[in-house]
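Every protein chain but one is kept in place in this view of the complex.
Presenting chain A:
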Amino acid sequence: MAIEVRIPTILRTYTDGEKAVSGEGTTLSELFADLETRHKGIEERIVDGGKLRRFVNVYLNDEDVRFLDGISTALKDGDNVTILPAVAGGSV
């Protein structure tokens, strides 16, 4: 059950500079827990209180998982997951 995960620049400190890593899990939640076992610290940059952080975008095969089942989105072998921090800000 291999899932390819694309890692944004800001999180590559957790993956020894790797742009993509491989992980396992039947849901996104399990996948991030699996990544955490090899890339300590990465999970809390993506997940907060059991939910995806508001300003981290996660895509499953190019679809924003907010429009799927969020962190409970089901995964299958060969899926591609992309993590991208939002580009956001404001004057307040």
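The criterion applied here is as follows: a contact is a pair of C-beta atoms (placed from the backbone, for glycine too) under 8 Å apart; a residue touches a chain by one contact, two chains touch by 3 or more; residues count from 1.
Keep this in mind: contacts and distances are computed from a predicted model.
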Chain not displayed: protein name in its UniProt record ("Nitrate reductase subunit beta", "histidine kinase", "ABC transporter permease" or "M67 family metallopeptidase"): "M67 family metallopeptidase"
Residue ranges of chain A at the interface with the undisplayed chain: 8-10, 55, 57, 59, 62, 64, 66, 82, 84-92
